[in-house]
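Apart from one protein chain that is not included, each protein chain of the complex appears where it belongs.
A, B and C are the chain letters, set down in written order, and residue numbers restart from 1 in every chain.
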Amino acid sequence: MDTATEPLESRIRASFARQSMLATLKATLDEVAEGRCVISAPLLPETRQQHGAGHAGATFTLVDTAAGYAALTLIPPGTEVMTAEMKINLLSPAIGDRLIATGEVVRAGRRLIVVRGEVVAEEAGRTRTIAIVQGTMIPVDPPAGA
Amino acid sequence: MDTATEPLESRIRASFARQSMLATLKATLDEVAEGRCVISAPLLPETRQQHGAGHAGATFTLVDTAAGYAALTLIPPGTEVMTAEMKINLLSPAIGDRLIATGEVVRAGRRLIVVRGEVVAEEAGRTRTIAIVQGTMIPVDPPAGA
Amino acid sequence: MDTATEPLESRIRASFARQSMLATLKATLDEVAEGRCVISAPLLPETRQQHGAGHAGATFTLVDTAAGYAALTLIPPGTEVMTAEMKINLLSPAIGDRLIATGEVVRAGRRLIVVRGEVVAEEAGRTRTIAIVQGTMIPVDPPAGA
Partner (left out) sequence: MDTATEPLESRIRASFARQSMLATLKATLDEVAEGRCVISAPLLPETRQQHGAGHAGATFTLVDTAAGYAALTLIPPGTEVMTAEMKINLLSPAIGDRLIATGEVVRAGRRLIVVRGEVVAEEAGRTRTIAIVQGTMIPVDPPAGA
């Protein structure tokens, strides 16, 4: 199927599946809606910092990716997005069973897509916000041959 | 040896070795100096984004960690640091053989340590800056029992 | 009245009145609630950029101040706050009659207060979001003699 006509969620799932970093984090794509995407992952033994909490880099990866796919839902088919910049505030250590990252589009311009996101840690059914982000995605042509 | 009297580089190497996320990225601690730290890692097959470049999350992980250890060199022994916030601008795709992340302290206050950093990608002996960061570390007491 | 026992809104109004920068912008303090503050100002002839829109610096000033007072509502009386860092994304030019800046606390910790905010431009009764921010306030002791 041509990428330009393939339904949005299928395109995003196919793109998600090509990201080996997300497989390394055992991340799953949990929700895709217009201007919104949710990705989650377990807190793995292999993505910890020195005190056993999840590494900020794993938290960043999840929410940056969720924000990127949120942006992708609002641009023309056949175009990709890239993170131009992202700012993360870490509110609490990443402790618990699972991290759930939500990305949302604040403003989708032709040249810049401004996004926000948050990450919650889930532990025994309770959640706690551990990070918030604000950043900018830009639409890019897919690499030649992709 | 007590952490408070252990030489700085040994303490940082021991802390680095406890971060499973860095082992997952096959990162190495290449340089520790006062207010400065260099960490590098190969561009691995398992940390890619959908077009085969390194994932922004891996780039972030390396430079956030380098900035954190740069901050750690300037605070009292027995204290740890945590990232309060970090802002990354991605300048070019992470393509090449190896990523080299440098973190440096701009201002070490009693309560906040302001840092900057950059990541270069090395390919066939040439380097290209792919990301810059600016952020804030805070000194924290080590977790009880650590 | 002692600053430590003076009601919150009175303290914030008194502080606001001491900021000559806000008088220069003809800003008004429109709302103070727990963890939230709204400040607005007309788009003045004397705070423009080169094409006649409001200068980003005026937009920043309003929302940084609103975020600071939002933080102040959640810390012990007698303590002040200072902006440690603030990140602004500008979404649209500041065009219209009036700018309305809202600051809100996302997480009030003992050492760091993480805030978000937005600025809307009002024109002929319609509003449009022109900027969003995410940043960090820190509690500080008032300067000696203050």
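Criterion: a residue touches a chain if its C-beta (ideal position, glycine included) is under 8 Å from a C-beta of that chain, and two chains touch if they have at least 3 such contacts.
Bear in mind the structure is a predicted one, so any value in this text is a computation, not a measurement.
> Any idea which of C:A58, C:V106 or C:V119 touches the chain not displayed?
Touches the omitted chain: C:A58.
> Please identify, in ascending order, the residues of chain C that touch the omitted chain?
15-16, 18-24, 45-51, 55-58, 60-62, 64-65, 80, 82-90, 93, 142-143, 146
> Of the residues in chain B, which ones touch the absent chain?
Touching the missing chain: residues 87, 89, 91-92, 106-107, 109, 114, 116, 129, 132-136.
> Extract the touching residues of chain A with respect to the undisplayed chain.
Residues 84-85, 87, 111-112, 136, 138 of chain A touch the chain that is not shown.
The criterion applied here is as follows: only the chains that are shown with their structure count from here on.
> Can you tell me the C-alpha superposition angle of chain A onto chain B, nearest 5°?
Between chain A and chain B the superposing rotation measures out at 180 degrees.
> Report the inter-chain centroid distance for chain B and chain C in whole angstrom, where each centroid is the mean of the CA atoms.
That gives a centre separation of 33 Å.
> For chain A versus chain B, what separation do you get between their C-alpha means, in angstrom?
22
> Two or more other chains in contact with one residue: find those residues in chain B.
84-85, 87, in rising order.
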